[in-house]
Every structure is written in C-alpha cells, then in structure tokens.
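Every protein chain of the complex appears in place save one, which is left out.
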Amino acid sequence: MNKKKIINDPVYGFISIPSAMVFDLIAHPYFQRLRYIKQLGMTHLVYPGALHTRFHHALGAMHLMGLAIEVLRGKGHVVTPGEEEAATIAILLHDIGHGPFSHALEHSLVKGIRHEDISMFVMERLNEEFGGRLEAAIAIFRGRYPKKFLTQLICSQMDLDRMDYLNRDSFFTGVSEGVISFDRIIKMFNVLDDELVVEEKGIYSVEKFLIARRLMYWQVYLHKTVVAGEMVLVKILKRAKSLAAAGESLFASPALAHFLKQEVSEAEFFSGNFHLREFMKLDDQDIFTSVKVWCDHPDRILSRLCHMLTDRNLYKVEIGSVVPNPERVAMLRENAMRLFRLSAEEAGYFVFTDVIMNRAYNAGMGNINILLKNSSIIDIAKASDLSNLESLDRTVEKYILCYPRLI
Amino acid sequence: MNKKKIINDPVYGFISIPSAMVFDLIAHPYFQRLRYIKQLGMTHLVYPGALHTRFHHALGAMHLMGLAIEVLRGKGHVVTPGEEEAATIAILLHDIGHGPFSHALEHSLVKGIRHEDISMFVMERLNEEFGGRLEAAIAIFRGRYPKKFLTQLICSQMDLDRMDYLNRDSFFTGVSEGVISFDRIIKMFNVLDDELVVEEKGIYSVEKFLIARRLMYWQVYLHKTVVAGEMVLVKILKRAKSLAAAGESLFASPALAHFLKQEVSEAEFFSGNFHLREFMKLDDQDIFTSVKVWCDHPDRILSRLCHMLTDRNLYKVEIGSVVPNPERVAMLRENAMRLFRLSAEEAGYFVFTDVIMNRAYNAGMGNINILLKNSSIIDIAKASDLSNLESLDRTVEKYILCYPRLI
Amino acid sequence: MNKKKIINDPVYGFISIPSAMVFDLIAHPYFQRLRYIKQLGMTHLVYPGALHTRFHHALGAMHLMGLAIEVLRGKGHVVTPGEEEAATIAILLHDIGHGPFSHALEHSLVKGIRHEDISMFVMERLNEEFGGRLEAAIAIFRGRYPKKFLTQLICSQMDLDRMDYLNRDSFFTGVSEGVISFDRIIKMFNVLDDELVVEEKGIYSVEKFLIARRLMYWQVYLHKTVVAGEMVLVKILKRAKSLAAAGESLFASPALAHFLKQEVSEAEFFSGNFHLREFMKLDDQDIFTSVKVWCDHPDRILSRLCHMLTDRNLYKVEIGSVVPNPERVAMLRENAMRLFRLSAEEAGYFVFTDVIMNRAYNAGMGNINILLKNSSIIDIAKASDLSNLESLDRTVEKYILCYPRLI
Partner (left out) sequence: MNKKKIINDPVYGFISIPSAMVFDLIAHPYFQRLRYIKQLGMTHLVYPGALHTRFHHALGAMHLMGLAIEVLRGKGHVVTPGEEEAATIAILLHDIGHGPFSHALEHSLVKGIRHEDISMFVMERLNEEFGGRLEAAIAIFRGRYPKKFLTQLICSQMDLDRMDYLNRDSFFTGVSEGVISFDRIIKMFNVLDDELVVEEKGIYSVEKFLIARRLMYWQVYLHKTVVAGEMVLVKILKRAKSLAAAGESLFASPALAHFLKQEVSEAEFFSGNFHLREFMKLDDQDIFTSVKVWCDHPDRILSRLCHMLTDRNLYKVEIGSVVPNPERVAMLRENAMRLFRLSAEEAGYFVFTDVIMNRAYNAGMGNINILLKNSSIIDIAKASDLSNLESLDRTVEKYILCYPRLI
C-alpha cells in the first residue's frame, strides 16, 4: 500500500504525508478522533465557516515543519532524516491530548487535567505501541533534545503551531485581520547556537504576526458570542455532573457517562489506561448530542441551559476593564431568581462574572530573537522601532459579566 | 434588537441578513439545526476542509439572490420588495428538509422520503407559525408564481443553489477545478418573457460552470472514498435497523431511536407533526455518536462496519463502465464469508455492487437559455461552438463494486 | 452607446461605471493617460508584479466610494444622486495631476509643483469642458461642501484612496502584510454631525489598517532598492536638465523636451494651458525611453547613471537613524572621484545623503474618530487599549546614504 499520500488543503494547496510511519500515526484511531474535534469549539456560532478540526490543524502544522526544515537545511544547518521525522511526529501529535471543547471541559468535565499533559501521556502510549520509534519525537516535544531549535519550531513564541492556527483560523472564519506572511517568516528562519532566530529582513513580518495574533484574540477567540457559547457549555456540564452525582439519569454515550458520573483526579487519570481509553472516545459529537437530548430533561435548569445552546439564545456578555459593579450583578441575579423561579445558588448558572485575558507576546518565555546583519541577536521588542511590541508584552485582563438576554 | 446583522463568510466576504423576518427564520430551531448537518456528508474523509454545513450554504445562496435581484432591477425588471423577500425566503429554506447524510439516509433510515418534499412540508409548517407570511415564498418555491424567473433562480439548470454549492464546495475542499465565475454569470442574468436568460457575453462563463460541475462530480462528489464512506453508513443503518426490528437494544438518541425502531412510510411521515418533530431533531451528530458506541456492540457485523467508519478503513471501491464480473463478485463474497465467518446474506454487507451516475447538464429540464444580441433565445448547447456541451447532456452511469480492503 | 460598463478587477472582482458622465471622464485623454503611469514607480524593480497604474487605482477608489455611500444610506444618511456622482467624480480625479514617477519628478523636472495642485487645476479645466458639471465634485475635493464626510471619504486619515492603494499595492506586490479588511471598515462607517466616524466594532480593523500602512511603508514604499531606483532617476533628470541648459542635444519626446529645456515656475505652470498641455502628454514611457537612449549619450555621467537604471545596477542604500558619518561620506565620494575620474561636484551624482520619513498616523490632521456604543466620539489612539497607536503618531525619520555598489 502506497502511504505517500497528498491531501488537498484549501489553506496550503496540498499537504504531503512524508513517510509510512507518519501515515500510520495519522491512521491511528487516536489521531482519526481529531477529525471530530473542532479547533475553535463554539466559534462557528459567530463565524459559520469555523468548523475546521484539530485533525486538519495538526496536518497543517506538519506541513509547515517540512517547509521550515527545508529552509534551515538550505542555510547549511544539519537536520538528519531521523530528526526530521521526529520533529514531524512531535508537531503532528502536539495536540493529540485535546478533548472536545477543551477550554470548557477543563473547567468542568476533567477539571484540572491539562491537555498538554494528556498529549505527552498519549505520545508515550503510542511510543510503546510503535516499539519505541517515538523516542526522539518525545525528546523534542519535552525540550530535551540537544538541537533546541527543533523544540522551538513546535513550541515557542513563533512556533509553527501558532503559524498554522492563525492562517487556518483566518481562512475559515474569513477574518482577514489574521492573515500572516507565514511563508516569508519561515524563509527568514535561521539557527544560531542551536536556537531558532529570525533574520533581520523578516522583522516586519514578525511584527505583523504579533499584531495579527492580538487582533484575532479580540475579534475571534474572545468574541462575546464565542465566550457566551463556551460559558453556557461550562454551566451545562457543571449542572449535568451535579445531577449525575445526585443519582439522576442522564442520556450520554458510555464515554461521556464515564466522566459525568465520577470526578477523575489528575493522579488517577494518569495512573493507567483506564480513564484515557474512555477519554479517547470522546469528541464534540458526544457532548452536543447529549445537550440536544437534555433539552427535554426534567431538570428545569439543565433543560433551559441546553435550549440556550441549541437555539443559540446565549448569555448577553459584557466585557470591561473593571470588576463589574457588585450591586448590578446582585440585581441581575435577583431578576433571574424571580423570573425563572430559582434559588440564589441556582441563579449562579445564569448570572455570573469571570475573567478573560490575552497575552499576545510574552517576552519572558521563549523570546523571538532577531538575527541582525552583524550576526548579533536582539529581541524583537527591542529590534522594532515601534513601541507597540512592548505593549503587546502585557497581559490584558478583562472582566466579563454574563446574564440571560431577557432579564 | 437590531436584526440587520452581517455575517463573515470566507467565500463572499460578508453576508447581510436583509430583514427582520429573514432573521427570525434563521433564528428558528429548524434552521439552526442545519448548523450540524454537513453539506457534503462523508467528503471530509478525503478533503478534510469539507466540513461546511447546509446552514452556511443556505446563507450563501441567499446572498447570491440579493446580488441577482440587484442586477435584474438594474436592467429594468420589476421585483417588488415583497417579491424580493419571498424569493430570499424561498432560497433560504430550499434545503430545510435535509436530514443528516441525506444520500445515505434516504436509502436506509427514511426510505423513499425525498428531502425536497420535507422542505416543502416544513415551509408549510413555518407558514402557519409565521401567520401566513411565507405564502409568496411557497408559491415561488412550487413554481406557481407568475414571474417564473424567481423560481428559476432557485431551481433550474443554472440556479443560485448550484452556484453557491460549487463555489463553497470548491473553497472548502480546496479543489480549484470547481471555481466558477459566479459574479460574472449573475451580472449577465437577464429576463425575457418572465424567463431567466443569460446574455451572450456570459456564454464562456456558463460553459465553464457546466464543466466545473462535471469535474466536481468525479473529483469530489463521486470520489471513491466518499462513495465508500457513504456506502458503509448505508450498510450500518440497514444493519442497525434490522437489529432493532429484531428487538436488539441499540444506543441511540431518542430521535434516532424513533426512526430505527419503526419503518415510517411516506404517507405516515407527511400525515402530521409526529414524525417531523423527531426528524427535525436529527443531525450528523446523532448518527456518528451512535456509530462510535456501536463499535462495541455484540453484533459482529454492526461492530465491524462501525469500526470501518471510525477507523477510516473503508471499502475498496472500483468504478467502471461495465457491470462488474459476477464471478469476481461471487469470489469476493466467498472470501468475505470465509474470512469473517459470515452467511451468504451477511456477506452482502461487505461485498456488493451498485450504480452511480452523473448528469451534468440535462437539456430537457429547465434549459439554460442564452440571449443573443439580436434578442433571440438559444439553448447553451446550441450557442456554444463546442460539441462538449452536447456530451454533457448525457447521463454517465458508472458501476461500482465495493469490498473490504483485506480480502 | 451603452456607457454602463463593468470592468474586471482582480482586486474587487468587478467595477461598475455608474453613469454616462463618469464614463465620459474615464474616456477623456487626460484620464486615459493614467494607464501609462505606474502607481508605484520603480517598485517593480523589487516586486515584479507591481506594475498597476494610477488608472486602475482611481477606478478602484471609485468602486469603494460606491460601497461606502451604499452603507451610509443604509444607516439613514441622505446622499442625493447628485452628491453621489460628485463624490464619485472627485475621487476618480483625485490623482489626475500625477505625472510619471511623481516623487522623482517633483524633485527634478517640475520642481516644487505639487501634484495635488495640478489635480485641482485639471479638474477646473475639465469643469469648463463639461459645462460646469464638475462644480460639486470640486467643492467636495476642496473641502468646501457642507457634508464634510464626503470630503473625508476622499481625503482623511482613513479615506478610500488609502484603502484602495493598500489593497492594490498588497495584491500586486504579493506582500500580504498590507492586506486590510476594507469591506469590514467600510461597513462600520457612519456619520455624526456631518463627520465620518467608524463604529466601535470596527476598532480592530482600523488598528490593523494603521499597522498595515506602517508595514507597507518599510517593506514596499521605502524599500532600499525602490529608494535606490528613484534616486537614480532623480539624478538622471537633474543631469539631463543641466546638460540641456548648457545647450547639449538630448533625445526626448517633445513633451519631455519641453520640461528639460526650461525651468517652469509654479506661477508660470498655473497661468494657462501652455505648460499643462505638454505635461498631460508625459507618462512613464517618455522618461524611460529617453533613459534607454541616453545610455549611449557622450556625457559620461548621464550615460553611467542611465546604465545603472536599465541594467538594474543601482546605488547601494544604507538606511539608519542617525546622520551618516560625514567622514565616511567624504571617503566614499573620494573613491568615486578617483574610480570614475570625476570632479567633486560630479561625484555628488553618485555619492550623497538624504532623508526619508514615514508618518503612519497623524493625530492632528483629520483624526480617525470612533463612535462608541454610547454615541460619544473618541480618537482611535485613545480608543485602543494598545499603546502602539500613539507610537504610530510619530514621524519616523531615517537618513539614507547612497553610493555605487562597486566602490
């Protein structure tokens, strides 16, 4: 069987599967599962094209890895075929641990279990299954491989993961603000002392990349309606879990039921295959199919929340720079109590506050280094004659207040 | 509440919702449901970007309607605001009756019930709900409105439905063969004696449109792997239904269970809201969530078929111009019987033949009329100096043979 | 004759000519002349696709005017058909006074005569020719029309001129950094107290627009090789003019000869049609055809400079934040004197310094006003939570040093 396939990708034209080993990983049910996990969760409620999946993103990031290694080799840096395959596998699997609607789930169903740790855990399982052939990929993923730039291509301020998701999210949402010149940036990649650097000529493309990321945050990732959709889902799962804990019967696929009926601690999750096996059966469809069925559940709170999602009648979300006025929150909550006949505790499902944040460029963690023509290295925030990059290096925290539209 | 929204669409840039009435129809749960029904069913198994939905397609077709009416008015043809809204609603709802994976479903779950008839049925229900405000839309949809060109914009050889789906399917699959010059064709629209015509200058764009449709058929819609995916689903649902008939318990959402457990005839379906209400709860997610759970079902045939789909280990499909050799089919079936320990009847789930067809341009049904500069009308197949268009007016039937890869 | 034409434009798809009057202006030889004046002068020496003309840009800006007026009308602001035509004409003709390689010419051939003044002058001539039908267009262009927003659409920090040139220059150079969401910005246009404002939801698109402009400056408009090309042309024309003044014979079209042989003062230029008539015959081709012929001119300096341009063997340009070291400049000049056997004065053609600048957003002149949801107005630099916009409001001056590559 010929495993050197090419795959049509509207973003890059074609993506080639570079080797039989990579083909086999893509064919693995754990990876095929990513076909059913949307990259942007609820974002399609605002941008109806944003249905692209983590499967597609992982392939895209893999494609960029091929381009980047070709550029680096062209500049005389040695990347052996084995290292190429390892880096390819590492980026292909970097998101393998994502569950459905990760942001919502990590606050509800699998509380406190980070998807990065699950990715690592899955890579180790696959390494066993493939007879140790993922050793180098794991070393790169963990940052334990001598050629640090291979790790930086996968995880740094300017990694190929971000480059693909900005490209892909812009493309499928239709928000041209996120368009970046990924091909120019990659062509400007270089390596100095085993570290990834960007040549001086690429400085404007890097600036643009940082700005694009910032704009995508506010225009897409933290769009009010997207936040509203995620918040509804968090509350639905919280309610369902508390009903399940109380012994209520709830329609759910076996995998979803597994996590509804019990609280799995981090330690338990990573203690064997028991929980992982169920987790790897979960995708967006389990969640949403249950939400649809729960619309008819006798619990008034659960059914109301579920209807909010299926009928796209979401929370109204206010985003501001200061803590919402507690009196206003109290008043809204009272309205909800009266209108929907709820207890104070129950009203917390409908009226609540939270904090969201956006840190576009974090100077401390894995800087973007610019290689000047005189061969010295300088941080992008210093290389630019624009003060904006310093301001990007600031966490912007915003406060949100959510409540039903009709109160 | 401001209902004049604009929606980002990567295909056309922005789509405007033209009126409050249209907004309310889009907000209706029956329409929101289309968010979860993919336009191209299983096609994403080959083209991973092809996840766009009937929701998005309906909005896109509505957008084109706005462009077309603007062009026709600019040429002096009267389209009243009421007619504009009616035509807009008619095209918006033209696919409202689609269920999940329509092609597969119409051969299994709701046998013999055509989605066009369901669309009509739903429009009538909505007309009741909206106090008769869909009367004109229904008249246009049924072809009973005097200005025939309004119906032709929705349903003819060169309707806006086809134009949007070719654009959209090309865009999301990344198959540039399907790119059409929709804006040029629409700018060449005109009306003569209440019939839609295309001005002579648009002839090459029409040719291109017909060719693009043909190529999309073979490259996308009837791609071997797409056919294989649909065929697996047909067989899964057939098996599930026969198990359900035999009293076997099967995990399913209530809506799916409704159609698994009973055979609903066309007459029954359209006799009231009973079946429709359940049908309108079904989407792709009900089907696929069950398929995932059925992977662990004790019935060996069902679980094997379901694994074929979730693991993307589909039938091998051979497409040819002649009936597959019966001896070869018999031999393959025997292999399957022996290998999987099946009865002859059971082997029919794994080895079988069928027929697929592609008729790109059907001269009999709603011709594409070209308006010559001398104001006479001529069919496109005659207007072109190319014989290819005549050949497009031929049903190409192909025979398929499906069997598991490993036999 | 049907004057309602549509024109293919790869940037926007199609551009419609809205009226017979506009058609006649486009057909006028003064406007047709713009077909032969490149928008970006020498930029094609770096970006070979950047051959688009002022003709194409003017049509594009006109197209955006149509979109903007449609949006404003949709929001209830009155723009009469007469005002629409006037605004359309004003933007169509806003660059009619450009000569070939304007930046270079204004420093050499027609010293001190600003293209904006020529545009105004030409509009007045056309107004006479068209029997006073350009009165309102001229009032808008001059900023003397009561509805100030019409002028602001043509000339302000966020006018349609800039929007089209960013779109178009990005498209034809292939520099995706300049891509802006013009359609979103235009959809966010509104009018308050006769002033153009942008609604709050458009704030990120405006930020992006400002950043895109800044990046295009450094990556395209002030690219070293582009600057080098323009500088060579400035020096060529200066030399040719001084030779002509000394009575030397020089191949030139009559129109070019007209300006080579005499110094035309601003007062003389605008005193009648005498000079204008010749100026309106000049385009890029007159200049470059002479440059090619002058390669064989006996004057060593002229011929060397011309060869630098035709053979694309341009100055080396250094760009920096401080005044170039005078000793270094002197040394380079001495090298040039020795190597090419030149006098000190002659060496000034080959080794020299100059200043270039980039002011992306000038808060003083025609601010970009953001319309908040509470109906108050705020400047974009204050509306953004990002300090970068303040830094954009700073003229960045850079010093350049030019010298031949081989010294």
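Order of writing sets the chain letters: A, B and C. Residues in each chain are counted from 1.
Rule of thumb we're sticking to: a contact is a pair of C-beta atoms (placed from the backbone, for glycine too) under 8 Å apart; a residue touches a chain by one contact, two chains touch by 3 or more.
All of these numbers come straight from a predicted model, not from anything done at the bench.
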Which of the visible chains would the unseen chain be in contact with across the whole complex? A, B, C
Can you say which of C:T80, C:S271 or C:Q285 touches the chain missing from this structure? C:Q285
Selected residue (touches chain absent from view) among C:D311, C:E327 or C:E345: C:D311
Touch assignment to the omitted chain, from B:A58, B:I89, B:I113 or B:I211, lands on B:I211
Identify the residues of chain B touching the omitted chain, counting contacts across the whole complex. 175-177, 179-181, 184, 204-205, 207-208, 211-212, 214-215, 218-219, 321, 385-392, 396
In chain C, positions touching the absent partner: 7-11, 13, 27, 29, 32, 35-36, 44-49, 51-53, 55-56, 59, 171-175, 251, 253-255, 281, 283-286, 288-289, 292-293, 296, 310-312
It is residues of chain A that touch the chain not shown, namely 6, 13-14, 183-184, 187
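In this section, only the chains that are shown with their structure count from here on.
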For the copies chain A and chain B, give the interface type as same if over half of its residue numbers appear on both sides, and as different if under half do. same
Cα-superposition angle relating the copies chain C and chain A, to nearest 5°: 180
Chain-centre distance (mean CA atoms) for chain B and chain C, in whole Å, is 50
Intercentroid distance (Cα basis), chain C paired with chain A, Å: 43
How many angstrom lie between the CA centroids of chain A and chain B, rounded to a whole number? 32
By residue number and range, which residues of chain B touch two or more other chains? 13
